[in-house]
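One protein chain omitted, others in place.
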Amino acid sequence: MINALCVIFLPLLFMGLISKVKAIMVGRKGKPILQSSWDFWKLLRKDEIYSNHATQISRFAPLLALAVTFVAAMFVPFLSNNTLLSFRGDYILIVYLLSLAKGIMALAAMDSGSSFQGMGTSRELSFTAFLEPAFFLVVAALIFSSGAGSTAESFAQQSIFHSSIWATLAAASLAIALFIMLLVESSRVPFDDPATHLELTMIHEVMILDFSGFNLAVIHYTAALKMFIYASLISRLILPPQIAVWWYLALMLAIYVLVGVLESLMARFRMNRNLELVLLPLCIALLSLAMRLARYMGAW
Amino acid sequence: MVEILVVIFGLSLLWASVTNMLGTIIKILVLQGVILFAITLLKTTQLNWISFSLIALETLVFKAFLIPWFIDDTIKHNQIRREVEASVSNFFSLALMSLIFLLSFALSAAAPFWSLNLSPLEFGIAFATILKGIFIIIANKKLITHLMGYLIMENGIFMLSLSAGSHLPYIVSLGVSLDLILSVLIAVLFIKRIRSTFDDTESPQSLKEE
Amino acid sequence: MSIGFIVLLLAFIPTLWKRSGYYVILWLLGSAFLAYEYMEVLFSRSIVDYIFSMPMPVGDVGIALNKLSAFFGVIFSLGLPLGMLYGHYYLKEHPTPALRSHLVWLGIMGISMHGVLWMRHSLIFLMVWELMSLSSFFCIVFSKRENLEAGLNYLITMQIGAAFLLAGFAIAYLQSGTFDFSGFEQMKPLPMYLILIGFAFKAGVFPVASWLPQAHPAAPSHVSGIMSSMLIKTGFYGILLIISLNRFSLSEIAVFTLIFSISAFWAVSHLLNERNLKRALAYSSVENIGIAGMAVCAGLLGIHANLPVMTMLGFCGAFLHIFFHSIFKAQLFYTSGNILLSTGTLDIDEMGALAKRMPYTGAMTLIGIFAISALPLTNGFFSEFTIFRAAMEAMQIPSIKHLLPALLILVALAFIGALALIAFIRIYAVAFLGAPRSQKAENAKELKIGARLSVFFLSVAILLTGIVPGIALRFIKPLLRWFDLDMQIYAGLQQQATQISSVYLIIIAMFALFFVVRRLCVKEKTGTTWACAYPKVKPKMQSSSMTYIQPLAYFLKPFMYKTTTRVKAEHPFPQKIEYNEEHPDAVWNLVVRPVSRIISNFLLLFAGIHNGKTNSYIAWALGFLVILLVWVVGFR
Partner (left out) sequence: MNTIILFAYPVLAGLICIFISSRRRMDILILLHALLHTGLGIHAYVNRGSLSGMDDLGLFIYLILSVLYSAIAFYRLGMQDSTAIKDYRIHSIFLMIFVMAMDGATMAKDLGLIWIFVEATTISSAMLISYSNKKSSLEAAWKYLFICSVGIALAFAGILLLVIAQPGEATLLISHIDASKLSPFWLKISFVFILIGFGTKIGLAPLHFWLPDAHSEAPAPISALLSGALLNIALIPILRMNKLMQQSGMADLAKELYLLMGFLSVFIAAVFVLKTKDYKRLLAYSSVENMGLIMIAFGAGALAHYGAYLHILGHSIIKSAFFLCSGNVLAIYHDKNHEKISGMLTTNPISAWLWLLCSVMIIGLPPSPLFISKFLIATALLNNGSYLLFALLMLLLTIVSWGIMRVGLSMCLGDSERKQSLSIWMYLAPAGLLLIASIIGIFLPVLD
């Protein structure tokens, strides 16, 4: 229950946090943290305008995406480890629910027959091609010889605080992999720059060019939610199982701040090199799996 | 006596390979027919009139008279030029002929001979005749020469059959010679028709895979 | 059995008067009988087994069903009538002079497909098998000249496959002394591999799958639907048959895994930049067969590592995927047939905005697309879910030699799944959304209800088995018991299916809620496409099917074979600049074509011997005579 509450309220808050951090980094005062939530409310009350090519898809796609992401969030441990839903192998469901959201949004983007969306969707989708295997490998590395079945178990039972340095390293590398995936998935610098003024260079933003009002709000919220899911997976991976809530909150805070800092320090990579970088988490996950395997075989 | 005849028969092959005239080959055919008749007579032990008439029919009538006459007639009536026009020179064919003799005698030397009425010499000559006949066919383009080659080959086979003559039932040998004469007749018929339709005495070669 | 087949034979009578309607009705009837028979075998203990005695070389011919063939039989007896039904309307919209013969061949094809399942005698099996290839060949050619090449290639490929089967069966017969399939238990490797290769030809596995992308676009849509969704399954049936009778070493399993994953990847890499709708579907059949094969490999791996859970999940995933694929692939082919009828083209770059012109077909295709790219809420997802779980189970065991194939399956499945998702999103987006890209698409119209009927049934089936996968699980339960797998695990999976469907219910409920809310508080307006306020957006500006995969193409270049023709601009005012890019089948263009050309050139070297010269002919005879004499006398 508490999970559900925090799923509903926290994501937008943290998004606001990021922009705040960026503002501070460049020395501005910046808009208040709740700004993004207010934008959300404002958009909800606005009307929508659609291209006359648009079919029903772009009407209901964002809603479906939101619903799906929401349900995916129900499998993820947030504040508390016992999630609403959980069964053996539910991470597969999560991945596919997220890709369903992505797919339907891609269709919705192409719906308007504009000349820009094609680029955005194709880039976004080609990232998925490498992120899905990466995620599965991460999970594989997590549940390797640990009998864990569901997402909640496999992520919550882990922590990087191990006796042996190697085990810590393995877990930490997984966390890094997940963090890169977070950057990609929630279309952040260095993979995508939501704040640029040139649509040609954007990914997520250019996909939603032709959306407005209610649906735009829903889309923003979905994106925030997705990022939140990843962030909380990372923190659950890092933290040991039984630990007080504020540790979790602190870590989440840290992650978002880190994202903000990165955005203000780094520049965006070249578009066509991105894809190769997206391979990074896959490799890292493989490495860590190898480490665990070696360890199990008794390498040390 | 038989050996001498056989040798003459063999010499006739050499003659055939040096001649340039169709007429000569016809003469050779006649000669061979006569020789075969003589050999058969000499080889047959008990001579009754059936066997005599049969032998006479096979050799004298068919081989020595009828068929040569056909061919001569064909040559006359179809304006076939009288040269052989072989695609290989006389010297070469002579050399090849001797090679053929070599081969066949080698074979007959390698062979075990049980049946008394066949000597290595006869077998060698017969075999050489068969090969020579085929060689004439290969070396020439004229239909008429093909036919002659075929006939020389037949003579060789007949010579071979002399060895088994006593074993072959009359009906078989008669049928064989009937077939022979028929096929020659038809062949002559075809030569005439081809001459008239193609207006050419060489074997036609329009049917091929191009 | 007899009744069903008799009715199917009766179905030939209406063809004499070209009454395809009665034909279809009879097919429905006969298939109903057959379906009853198969169900009987599948769900009850009843065994069907006949023995016919044939003369000397053939011996006793066993005609029987087991659970496996019954399972495929149910698929056929449900799928074929639907295909025929669709074909009835398709042929109505798309008339042909040779309707009668086409119906006859179609019938023979269907009957022989059933027959393949019944035969237990390898020689007779091969006979029916060849009959099936032959009839499907005539169905593909469809008495159209432009299909000649494709059909011929199909027939010859099938001949080669049959040659492999023949060799395998013959050797098996020589070794076991019986033609009956019982002789296939614990075979020696050579015949087994030969037979597996032979079946692979039909099933469409990588090196020998090149006939699919040629045959399927050529064939009329109902035929390509039937072939791709059912006929190639006979090949997979054969593979499963052999697998069920033999045990495999780990290295063999690893090799199979590699082959199947390469096959799937090859297919998907061609699928990604295919513009022809039906050819794309053909590639995706290869991909799906590869996935099912990987699932089987997971099952074998489980046996070898004695992980009953993995075994169970692997085989279960394989059967489910076969079953589901036969549903959604048929659906997609029939919809593509409808698109062909209404637009007259299969090139997706000439379509666009079809979802507005043909809303019904648009919606149905969306369902099909989701199913084929294994998205939740459709049936494709559950099978892949099972396979993923099977691969994940391998993580429980520490032995690296089992772990590596499982990892291969895992990664390949995820990667290929994602690529397939991209490919099909691309196809749908380009063909159905945006602005119409050509005049053909401009005046496309929705078809009459008849042509949409079987598509509708299949879509319902997709959603039903997608949202309530338990149904499908219950359907394959006896099969799993026949493979004697652990039934507790099955129960667990069953329970998981219910959990998943409850999750789906939550999603649907939530979606409905959002939808209502939006309805209440939103007013819509429509205007021109904004596109960053660019004044005149033209259809040409939309991203075409080629630009769509550009980022991926940049990355997957080594795996994407293409032939380009271009006219460069040489002088300052170029008259014309042209760049044309094609993505043909790599195996066909780089291997099959050159090899066959080499062979034919070699043979034609000998064509000269037939020069009409009599004396040269005689010379051949003489030469041969002399050679034989020398050989016989001298060397023997």
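Letters A, B and C mark the chains as written, and numbering starts fresh at 1 in each.
Just so we're on the same page, contacts are C-beta pairs under 8 Å (C-beta built on N, C-alpha and C of every residue); 3 or more make two chains touch, one makes a residue touch a chain.
The model shown is predicted, which means the values in this text are computed figures rather than measured ones.
Trainee: In the intact complex, which of the depicted chains does the undisplayed chain touch?
Mentor: Missing chain, whole complex, touching shown chains: B, C.
Trainee: In the complete complex, which positions of chain B touch the hidden chain?
Mentor: Chain B touches the missing chain through residues 110-112, 114-115, 118, 130, 134, 137, 143, 146, 150, 153-154, 156-157, 160-161, 163-164, 167-169, 171-172, 175-176, 178-179, 182-183, 186-187, 190, 193-194, 197-198, 203-204, 206-207, 209.
Trainee: State which residues belonging to chain C touch the missing partner chain.
Mentor: Counting over the whole complex, chain C touches the hidden chain at residues 54-58, 97-98, 101, 123, 126-128, 130-131, 133-134, 141, 143-145, 147-148, 151-152, 155-156, 159-160, 163, 166-167, 170-171, 173-174, 599-600, 603-604, 606-607, 609-610, 612, 614, 617-618, 620-621, 624-625, 628-629, 632-633, 636.
Criterion: only the chains that are shown with their structure count from here on.
Trainee: So which chains are sitting against chain A and chain B at once?
Mentor: Chains in contact with chain A as well as chain B: C.
Trainee: Which of the two pairs, B-C or A-C, is linked by more C-beta contacts?
Mentor: If we tally the contacting C-beta pairs, A-C comes out ahead.
Trainee: Hey, which chain is the most central one here, using CA centres?
Mentor: Of all chains shown, the one whose C-alpha centroid lies nearest the global centroid is C.
Trainee: Please report how many Å separate the Cα centroid of chain A from that of chain B, as a whole number.
Mentor: Inter-chain centre distance comes to 101 Å.
Trainee: If you average the CA atoms of chain A and of chain C, how many Å lie between those two points?
Mentor: Here the centre of chain C sits 36 Å away from the centre of chain A.
Trainee: Within their complex, state which residues of chain C touch chain A.
Mentor: 352-353, 355-356, 359, 362, 366, 370, 373-377, 381, 384-385, 388-389, 392, 395-398, 400, 403, 407, 410-411, 414-415, 417-419, 421-422, 425-426, 428-430, 433-435, 492, 496, 499-500, 503, 506-507, 510-511, 514-515, 518, 521-532, 534, 537, 539, 541-543, 547-552, 554-555
Trainee: Give every residue of chain C touching chain B within the complex, in rising order.
Mentor: Spelled out, the residues of chain C in touch with chain B are 607, 610-616, 618-619, 621-622, 629, 633.
Trainee: Would you mind writing out the residues of chain A in touch with chain C in their complex?
Mentor: Within the complex, chain A contacts chain C at residues 44-45, 47-55, 57, 59-60, 63-64, 66-68, 70-71, 74, 85, 87-89, 92-93, 95-97, 99-100, 103, 106-107, 110-119, 121-123, 125-126, 128-133, 135-137, 139-140, 143-145, 147, 199, 209-210, 213-215, 218, 271-272, 275-276, 289, 293, 296-297.
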